[in-house]
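Have a look at this one.
Every protein chain except one is present and positioned as in the full complex.
As written, the chains take the letters A, B and C, and residue 1 is the first residue of each chain.
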Amino acid sequence: MSTATNEGRGSLIGGVPGGTPSAAHALLPSAEPVQLVDPDGRSHSDQRYPLPDGGRLLGAYGRLITGRRINDQANALVRQGRLAVYPSSHGQEACQVAAAVVLGEEDWLFPTYRDTVAVITRGVDPLEVLTLLRGDWHAGYDPYEHRVATQATPLATQLLHAVGVAHAAKLRGESTVVLAMCGDGATSEGDFHEALNFAAVFHVPVVFFIQNNEFAISVPLKNQTVAPSLAHKAIGYGMPGERVDGNDLAALLAVLGAAVDRARDGGGPSLVEAHTYRMQAHTNADDATRYRSTDDVERWVPKDPIVRMRAYLRTLDLLTEEGEQSLADEADAVAATIRKGLNTEVQVNPAELFEYVYTEKTSQLREQAALLREELARDADADAAAASGAAGDSTEGDQR
Amino acid sequence: MSTATNEGRGSLIGGVPGGTPSAAHALLPSAEPVQLVDPDGRSHSDQRYPLPDGGRLLGAYGRLITGRRINDQANALVRQGRLAVYPSSHGQEACQVAAAVVLGEEDWLFPTYRDTVAVITRGVDPLEVLTLLRGDWHAGYDPYEHRVATQATPLATQLLHAVGVAHAAKLRGESTVVLAMCGDGATSEGDFHEALNFAAVFHVPVVFFIQNNEFAISVPLKNQTVAPSLAHKAIGYGMPGERVDGNDLAALLAVLGAAVDRARDGGGPSLVEAHTYRMQAHTNADDATRYRSTDDVERWVPKDPIVRMRAYLRTLDLLTEEGEQSLADEADAVAATIRKGLNTEVQVNPAELFEYVYTEKTSQLREQAALLREELARDADADAAAASGAAGDSTEGDQR
Amino acid sequence: MTQTTEAPAPGITGRPDAGALAPRATTFAKALNAALADAMEVDASVLMFGEDVGPLGGVFRITDGLTARFGEERCFDTPLAEAGIMGMAVGMAMNGMKPVVEMQFDAFAYPAFEQVVSHVAKMPNRTKGKVRLPIVIRIPYAGGIGGVEHHCDSSEAYYAHTPGLTVLAPATVRDAYFMLREAIASPDPVVFLEPKKLYWSKEEVDLAELRRTFDDGQAPRRIGRAVVARPGTDATLISYGPSVPTALAAAAAAAEEGRSIEVIDLRSIVPFDDETVCASVRRTGRAVVVAEAPGFASVASEIVARVQERCFHSLAAPVLRVTGFDIPYPSPKLEHFYLPSVDRILDAVDSLQWEDGA
Partner (left out) sequence: MTQTTEAPAPGITGRPDAGALAPRATTFAKALNAALADAMEVDASVLMFGEDVGPLGGVFRITDGLTARFGEERCFDTPLAEAGIMGMAVGMAMNGMKPVVEMQFDAFAYPAFEQVVSHVAKMPNRTKGKVRLPIVIRIPYAGGIGGVEHHCDSSEAYYAHTPGLTVLAPATVRDAYFMLREAIASPDPVVFLEPKKLYWSKEEVDLAELRRTFDDGQAPRRIGRAVVARPGTDATLISYGPSVPTALAAAAAAAEEGRSIEVIDLRSIVPFDDETVCASVRRTGRAVVVAEAPGFASVASEIVARVQERCFHSLAAPVLRVTGFDIPYPSPKLEHFYLPSVDRILDAVDSLQWEDGA
């Protein structure tokens, strides 16, 4: 009916509905996911997405090696009981790395529980990231330090926060771009829909990045959607959708990089779906054999993101044997830091339970904190009596 | 990646994601809304949608006349204080009528607060329909009698109920189709998204019917979405979307009829967007001059659904002067019934407040009902004393 | 915690406010509107958004004129999605803004419940206070206006039970102004409940004077501070929001029968002012809690529980409740049977075992 396009650059409210059929079709993703380097390490050219240069690929490849090492290390620590639970991104590290490295310092990353590697790649201290999963009570890191939101657990809720952060930045005229991650399962939640629609209507710089790893715990993609692809949802919000091989680091850097550039240039939000696979169980607590065969998983082994990027870089002599060794050493160093950090017990202070619920404790919380303090003091006295020592100090825990 | 199509006919779980580009494009709506009879009453042929035959059009036209009369009558009753509030569908009657008449007896209709005319067209007693708006406490009609759900107020919530009704029917092997209505504003709610996705994944026979009347109270469509059209959302769920001129009764009958047939034949859900306009304020309580000009509204006057259908039918001599008179008389009769019915005061029985909250009253509700009964008895005694009569009966109100 | 030293609030009866210059009749709605406008003027990070709050000015006109005055970047309509509104507010608050959002009616806030409970209430704690969320959630609230289903819910218990939220309900025009200003200034998320039936109530107040008082830091704190709305000696009525005028009317009626009833207007449900409430009950020895919401597991239950825990030996009778019934909010023709009424309150007061040894 209307022929206006949906480019609302610069205005707070985006374009108007309508649009010519061809303009509309431009919002649809390509029929096949963008791939620049295939599983055998051969590169393919793509008209829209130039291959990132060797230096960039090599740098990102290093993060890939470290990312894999972090996943392996965390899994080991779970087995040793030093981490409560770990949702591994094993096999998805190319997505993790790309999501972090395409962003500038002024940008924000909104990760989920599975995106620990992305968060660390962005610069957050690994020990801080693992705080919560060690049993401490808070999310671990200061979101403002590296502009990384806390790893969201309630699915898709964070996508709306991402829109809000971008909206605030836009209102202040800042050039911040927000990259918000979610899984294939999360796309079914109402908050996914509302986030994409708000982003489009307010024309804010958010890149929605779906890691489609074909499972939501035990539920396969076909029970999640029967759409041609998840990226086909974008047109319903009037934003472009794109599909990318989620195990192809080069393609991810290119496609996500273009989406970030577009957003920064006032082109508004977009949706990128990466096709990847969850190689391990949902978490260590999950038993994946109940719902998928090892054959299914095996089929994805040859598509591993590290294998192909290594082959590509080695073939071009961008990566040498020594280079590999030094990347492995770097990765080992990070793993060692994690291991060492997790060897020291988390020190928790129960008084902190009441400290941050409100900026200033309510009288109710003051009473409750006092109750706990008394209990602890009594316990301490009893312990002290038992050990015939003295332990009056702990009563002061919440006085700061 | 995968080339399977998303046709999952017959299986409980629909198809798998993926699909060839051309198959995917088939899910997109036409570039322009389907129109079979233009505002001047001229018919146009459309390859996909044959014009309904004259008898069918004439029958539906009669309902259109009655529908308009109901809207006018209800508005008048609001002005007289006999109805609390009335969200009129003035100008949208073609949508209202078509939604009701394309369904068979075994089918279900899920209307919103604005769809009173659709509900009455489906056969529900007008006085029952207006029960709630008169100030009585319940929805007025038995949803099972005509298979019409209660008129939903919380936006988009009913779309999920529609999916559930269709799903249950499908599990029992019944041929029920469900037509679920909502407005353009409601498409922004998370429940809209979840309903369409559930319908597609479970491949259930639901026709989602959006009356895009360009406003959600004061909010114009452009602040609701920047998608090429609302029907473009369908592809994101893997179902076909279609657009239709919402003031063209013939096109509505054709398009909705085809969608219902498709659903009944196991073709799964689809989404139909009708382009229409809310000619009056949101409800009588709203002041539309605060957010739109009379000019905007005037532009839609020539597109009135009655005017064009009348012109078409008169031109073809399907409608005669006497025919018109008798339709007007029918409409008057319905209006008179409504007027008369609303002249008698609603009789409310406070004891009923506690009757239906649970199948069997909890002991808590028994106590609360008793408290109210005592109060009323005391009041009655006081009244009786004042009038020196007797009024013991009212204490028995909740004993049934 | 000390009780506010301010004089009892004037109630909604329109008693002239002695302190104000050039008073004139001002509605509760207008006071809220002025509070929003003043807050937006003094702080550029204050934003107002929601459904129909832009050009229309909100279905209750609380945001009237704000878009015209501050531009559509500061007061704007969103797509129709409450979780979206709430979630976007979280992000904006994370990034330096002070969003005030309107949920169009109480029952239409429920789609946002996950965002409220899992994020608005908990994000500050989750981040050790690094991320504060200075969000105000304005909710036209409760009944008594002859509204149809979904338009009259009293939803305070859901919020009051959720740690991390401040929950306020003003009952007077002055409090409407000061409490909304205070809510917007608060670094913590506030659920701000606006009793619909009081929107059109009036008081003689001078809004310019209120603004000066607030901007000068002279307005006594109201968050966490109850107030004695009417002093009395024989029993205490504890109420908030829409029930305050009903409680005051009941106290006035009781006075005619020779009973001196104290009325407490909580104003702040969370934090709760134990001190003011308990001081009153210890003095009077009798208490009735009045609230519109269904009584079961409600804020009224909490008040009863706290009062008997803290004032047990001062009580001459059990603490009673006059609340809504445990049923869905009824339709216009029936709501008066449901709502706490003066008679029902007086009945409750009468049953407070006034006879010796009863």
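Here is the rule we use: a residue touches a chain if its C-beta (ideal position, glycine included) is under 8 Å from a C-beta of that chain, and two chains touch if they have at least 3 such contacts.
What you see is a predicted model; the values in this text were computed from it and never measured.
J.: Identify the visible chains that the left-out chain touches across the whole complex.
T.: Displayed chains contacted by the hidden chain, ordered by label: A, B, C.
J.: Just one of A:V301, A:L316 or A:V346 touches the chain that is missing; which is it?
T.: In the full complex, the listed residue that touches the missing chain is A:V346.
J.: Decide which residue listed in A:A200, A:A216, A:I235 or A:L327 touches the omitted chain of the complex.
T.: Missing-chain contact among the listed residues: A:A216.
J.: Among C:D175, C:D326 or C:D347, which residue is in contact with the omitted chain in the full complex?
T.: Once the missing chain is taken into account, the touching residue is C:D326.
J.: Where the complex has a chain not shown, which of C:R126, C:K197, C:R225 or C:R344 is the residue touching it?
T.: Here the residue in touch with the unshown chain is C:R126.
J.: Across the whole complex, list the residues on subunit A that are touched by the chain not included here.
T.: Given the touch definition above, subunit A has residues 84-85, 132-133, 135-138, 153-155, 185-186, 188-191, 216-219, 223-225, 285-287, 290-291, 346, 348, 350, 353-354, 357, 362, 364-365, 368, 372, 375 touching the missing chain.
J.: Identify the residues of subunit C touching the omitted chain, counting contacts across the whole complex.
T.: 83, 107, 110-111, 113-114, 117-118, 121-122, 125-126, 149-150, 157-158, 160-161, 163-164, 270, 272, 293-294, 296-302, 304-305, 308-310, 312, 315, 317-321, 325-328
J.: At which residues does subunit B meet the chain that is not included here?
T.: That gives, for subunit B, the contact residues 12-13, 108, 138-139, 142-144, 149-150, 154, 157, 159-169, 171-172, 190-191, 193-195, 197-198, 201, 352, 355-359, 362-364.
The rule is simple: only the chains that are shown with their structure count from here on.
J.: If I average the CA coordinates per chain, which chain comes out farthest from subunit C?
T.: With centres defined by C-alpha atoms, farthest from subunit C sits A.
J.: Based only on mean CA positions, could you tell me how far subunit B sits from subunit C in angstrom?
T.: Roughly 37 Å, centre to centre.
J.: Can you compute the centre-to-centre distance for subunit A and subunit C, using the mean CA position of each chain? Integer Å is fine.
T.: The mean C-alpha positions of subunit A and subunit C differ by 40 Å.
J.: What positions in subunit A touch 2 or more of the other chains?
T.: As it turns out, subunit A has residues touching two or more other chains at 13, 190-191, 193-194, 197, 201.
J.: Among the residues of subunit C, which are close enough to touch at least two other chains?
T.: As it turns out, subunit C has residues touching two or more other chains at 78-79, 81, 83-84, 111.
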